[in-house]
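Read the structure below first, then the notes.
Left out: one protein chain. Kept in place: all the others.
Here the chain labels run A and B in written order, and each chain numbers its own residues starting at 1.
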Amino acid sequence: MLFKENIARIVFLSASILSAVATLLILGFMILLSLPVLETGMIWGILTDPWSPDHGRFGILAMIVGTVYISSFSLLISFPISLGCSFFIQIIHPDSPGRFLKLLVQLMTAIPTVIYGFVGVFLLVPIVRKVFSYGSGMSILSASLMLAILISPTMILFFSQSFARVPKRFLDATEALGATSFQKLFYVILPNAWTGVFTGLVLAFGRAMGDTLIALMISGNSVVLPSSILDSARTLTAHIAMIIAADFDSIEFKTIFICGGVLYIMTSCGILLARFSVKKRVR
Amino acid sequence: MFSWCCALLLATGFMFIVGFLVVKGYRGINLELIFADTRLLDAFFLKRQVFGGLFPAIIGTLSLILLSIGFALPLGLASGIFLAEYASPRLKSFFSLMVDILAGIPSIVVGLFGFSITIFLHHFFSSQIFPCLLISALSLAFLILPYIIKTTQVAIESLPLQVRLTAPSLGATKLENIIFVLLPSALSDIVSGIVLAIGRCAEDTAVIMLTGVVATAGVPRSVFSNFEALPFYIYYIASEYSNSSELMKGYGAALILLLISAGLFALAHWIKLKIEQKTRFGY
Partner (left out) sequence: MENNIKIQIRNLWFYYKTISMLEGINVDFPENTITSITGPSGQGKSSFLMTMNRLWQCIDGASVKGEVKINFGNGFEDINHQKYPLPMLRRKVGMVFQTPNPLPMSIFKNIAFPFKLIGEKNQNKTFEKVEYALKKAFLWQEVKNRLTEDAGVLSGGQQQRLCIARALVLEPQVLLLDEPTSSLDEISAEMIEQLLLKLKKKCTIILVSHYMDQVKRIADTKFILSNRQLTLQEE
């Protein structure tokens, strides 16, 4: 009897260890495989140079900037919308319209990103091209718009969760004082739920940054530093996807592991930040 | 007012995406889309390879799902149980940090990891190893592992104290309690988590792009061969289509994938509702 218990314990423990090892192993592999490049002392060049393999320059700065640009812009678009939607779901209409919207949002989380990309290519890009009559329409704007749709469900679900934790008596008290909905949002809900909102933002940023397909399909993938939102740009994720087809031994190829490492570290920092803010609230 | 606008905006965006696909794609959906000119029975019994239809892509996606769930499920369940029932607070916070990081890693980085493992194996074990179905499934398993761990852990932890104490009060050991009471009671949440994980397998493109998916391979003959998959097919069509009939197939494939995702979502939702109803007056 005791024997069986111990075996089970060991099995469960080793499964957990294996999962943790997998996490670390991914980082390990990224570092290990970018070592050959790092050792040549090119790291500074890689982080700041432009990307032009023909001239022996393999800088990924443009991709880092592109990633940050596109993710931030999509966050900028989707944040107010998400805030409004979660307010709608949780406070204004917690009855059937809110429930319906919530179900819709949950359904949206299940939609494949490649579908967003596909629709982006054939619907959004032509529209952007026509409206602004500039370039091909494959631009930061198009990618950000599509990404905004992709990440809003993450934010909405997270926000409404943290709104739901705001004690109802606070709301009733404000209501009794004759506050408008807007005043409720700004004076009662946001001050009480800001850590949740912040965590949701961080997670959504990570999701936007980690997405490959939308950026790859509709941001145009140019390697020049973008100067306006109608320019095309390439993200780190898309860069990895495009270079993978190259020759195994080239430096070009090895730099994508640096991209992978940078992405890994950026998202992990996001997670740490989110956890930290949650812990602070608990305290 | 403001939140009404947000809600409407989001809903319209969603409707546009789905509506666009339905309007453009519904005419493309017929048996020919899936089986081309091969006879149905021949295709099912693998007598003849289907070329030009979606059949191999659908089979590829299916085998991908089966394999990666097969890898991730036992590992994820065991780790989830360990985290919920056995781990000390310290160990728990370490492991759950690892799980969170793993969940936050962009899928393309997971794909890159799978790819680098392939290179590694290719170099050190056998030059016969190339990107293939098995590698893709393993990488995808890493991608969905954190979801399964988290849902299992949360499902077990959120059981009320009385339910957890029942079996021990009758003389059950820890393992018996887990097997006979905790897992069955948490089953609804775990199952709907698994269904959502299946959805992630079905939709992910970035991982398989780096680990062995190709545009035409036919039905995979073994786990060591290349394969086709629906989401990659959609991506491929969007970037490389040459005529309108190919594009039509792309719309059809996108619509099919959308239906699959929506179906899985509905299934998960249904399981949840059904079992919630059952347990409502149980505890």
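Simple rule for what comes next: a residue touches a chain if its C-beta (ideal position, glycine included) is under 8 Å from a C-beta of that chain, and two chains touch if they have at least 3 such contacts.
As the structure is a prediction and not an experimental result, all values here were calculated from the model.
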From the touch rule at the top of the page, work out which displayed chains the omitted chain touches. B
With the full complex in mind, choose from B:A7, B:I108, B:L143 or B:A167 the residue touching the hidden chain. B:A167
On chain B, the omitted chain is touched by residues 161-173, 176, 180-181, 184-185, 278-279, 281-283
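What we mean here is this: only the chains that are shown with their structure count from here on.
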Whole-Å gap separating chain A and chain B, where each centre is the average of the chain's CA atoms: 19
The residues of chain A that touch chain B in their complex are 1, 4-5, 8-9, 11-13, 15-16, 18-20, 22-26, 29-30, 33, 80-85, 87-88, 92, 97, 101, 103-108, 110-119, 121-123, 149, 152, 156, 181-182, 203, 206, 209-213, 216-217, 237, 240-241, 244, 248, 256-257, 260, 263-264, 267-268, 270-272, 275
Mind listing the chain B positions that touch chain A in their complex? 2-7, 9-11, 13-14, 16-17, 20-21, 24, 74-76, 78-79, 81-83, 85-87, 94-95, 97-102, 104-113, 115-117, 119-120, 142, 145-146, 149, 173-175, 178, 196, 199, 202-203, 205-206, 209-210, 231-232, 234-235, 238-239, 250, 254, 257-258, 261-262, 264-265, 269
